[in-house]
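Left out: one protein chain. Kept in place: all the others.
All chains are identified by letter, namely A, B and C, in their written order; residue positions are counted from 1 within each chain.
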């Protein structure tokens, strides 16, 4: 790292269904919360990066925030939108282009969103006719193969989902705040074997914003700064297995872009997975959290069942994962989730997470997103 | 400037209608051309930024380019898409995150594209019913006010358009390669007074790519490098006049985001408008080129009629403007135009512009884009 | 329809900096404050700039009048409140720019968009009403 960049402010809108509130309004709420958290005003922001998947262009937010004339780059990287925005903000500070930069992500997906059209994915229309343009199939095929390959019992899936709802019940900003038993989760409608309805996150609504600053600005503002030790986005390597792939090319076990991004992040930060005290991992469904635990290097492939049984990923465990309830309890507003994760780690490292606070003053945190068409972004944060 | 960043490769696809060729294919062609120009291969690129307005996400291009796993940020800033991508690439190099970075922009708009919906612009649906969601009205209102305020004769509009077609006829890659007389242009169908059909650019097709590198990489590759002395994107200041504005707020003369972006670029580069030998200015219609000449500081407001009459903006003049025919002769593939401008300046500064080469070995060039919702991006290039 | 029966346009005024917005805004573009109050705008102003829409906009969304499309003037009217409002402009002819340039115009409709008319148009309209059927 050529220059330490700090997070000096983090803010969220409410998550979950909010009829009559637009995605852009959620973004403005999140930005105001992040600015207040940093103790600054909108005119103090010198450059901004942000985006949504389907709720509008971030640069149009200046009409409500104030027309200060700053450069505002719209990014659009699916689940990695927040990560890309954060990289933009960090590079702007490191390159000397700005001292204070903003990253914002937001979305407001209608119920049953994510209806992909084959032509948008470069696929013949037959894939739609045949019923193969269904995202949940991808997750099911991947976890089905994974459980079989590594001898993990399907019961782990319900255990992870139950933890998500349990953590959500401790998070006053979560969409789902009702705990749910493993029996309820296992007994829910089967979507794609082995995944039931309650193991998946739902398209949701929310906004998240992060303010980063140079060391000098962080010091001047006397901020309760959290150091951004690494931020690493990556695209997929050859042979990986992704949603809406008509084939998986190459021999052998498909590589994981999450592995590439997390390794890059750990290398940048100069720490290893064992050093991390709290982590947020992409949990589009509960199987994803299981696989990402190993793909990001926190355990060996196949070790997860033992970890989960021992409660190691609980708030009280060795590596608390998705302490705010993750995507399963907060929903998935695609553009917002990556920065929601960063907000949660900032909150945990500051010791301000209330009922869901990880004990023992965590000092190092990690975030990870993964999404189409084979992208991942990871961060390492520290105090 | 903390670190000199150089352009080591520039490439274009063909511009103009190309039935059966997708926008993504145009992008791949432009990238291959830029890589060949730089004497490197795709795996040498360490980070990429790019986008289109309506032809797909740039990061999906890796499926054709090769899955090298690099971070690829999709940007979406309308006419400033190329500028935002270039800023991303430059900041990545300056921050030390990469030595070689790519920026790409592309688009393929259907005939009569740009059919905006009021709700996408935060306007009541009545604006569509009443016939006010027409982009050309904005340009006409702005230039009508401008000509009257500064006593410029309407004949300047046809003169600027005729130059565009004339320069296009010298550019083998232009869409429009037929010269057109001032009489033809003035006599064409009136769209919005005082602008006729042939004064406007049309939605078009094309891709453009730029490879930037750190000084060390540029030296190692022995590139015919052009220095990127400045790149400055800006959003509008309070009170500016933009397309689809239900009102212009504030008193007095609306400020121009192009003025803000160009000033920032000149300040970064440490040069002034008088030092520039060749310029590319956004010419959505010929009146825009006239206004941007003054907004970017090349002449005083009102001086343009004299400049144009004296041929100062011709290839042989004091400040050749839009030497490749600009948007009027190349069409407007929104995502591509900004980097097409950079490509043209690189070509001119290298002395490789053939029939349209600016005489006298130009050493400093300037590019400028402007677009909705009130954004501009300018660059200063030098050899 | 009489001019007096037209509702005024409603905008907002920033309590912090006094900036007036139309339509009513959620945040002030000048200072960023969200403390805004509703305000009725003046019913008259001066044409700041205009053009003529010479061809029929695409339908939908455009809804042409029952008698068919004819070219209409459109532009911005500078109100004494300190804001320039986009509006359709009613003039006796759109082919003589002098009638509209810098002209004083009066609000004659607020829906679907603001509509202002020149003195000449208003006189010709009231003249027409006087000779028309009662």
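Just so it is clear, a contact is a pair of C-beta atoms (placed from the backbone, for glycine too) under 8 Å apart; a residue touches a chain by one contact, two chains touch by 3 or more.
Everything quoted here is computed from the prediction, not taken from an experiment.
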Interface partners of the hidden chain - shown chains only, full complex considered: A, B
Listed residues B:42, B:241 or B:266, member touching the removed chain: B:42
Which of A:126, A:187 or A:354 contacts the chain that the document leaves out: A:126
Contact partner of the left-out chain, one of A:21, A:41, A:144 or A:271: A:144
Of A:110, A:250 or A:272, the one touching the omitted chain in the full complex: A:250
For chain A, residues in touch with the removed chain: 112, 115, 117-118, 124-134, 137, 140-142, 144-145, 148, 189-195, 238-239, 245-251
Residues of chain B in contact with the chain not shown: 25, 28, 41-43, 63-67
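In this section, only the chains that are shown with their structure count from here on.
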Furthest chain, CA centroid comparison against chain C: A
By mean Cα position, the chain sitting nearest the middle: B
Length of the line joining the C-alpha centres of chain B and chain C, rounded to whole Å: 34
Averaged-CA centre spacing for the pair chain C and chain A, given as whole angstrom: 47
Where chain A and chain B are represented by their mean Cα positions, the distance between them in whole Å: 35
Contacts with two or more other chains, residues of chain B listed in rising order: 238-239
Multi-partner residues of chain C (at least 2 other chains): 29-30
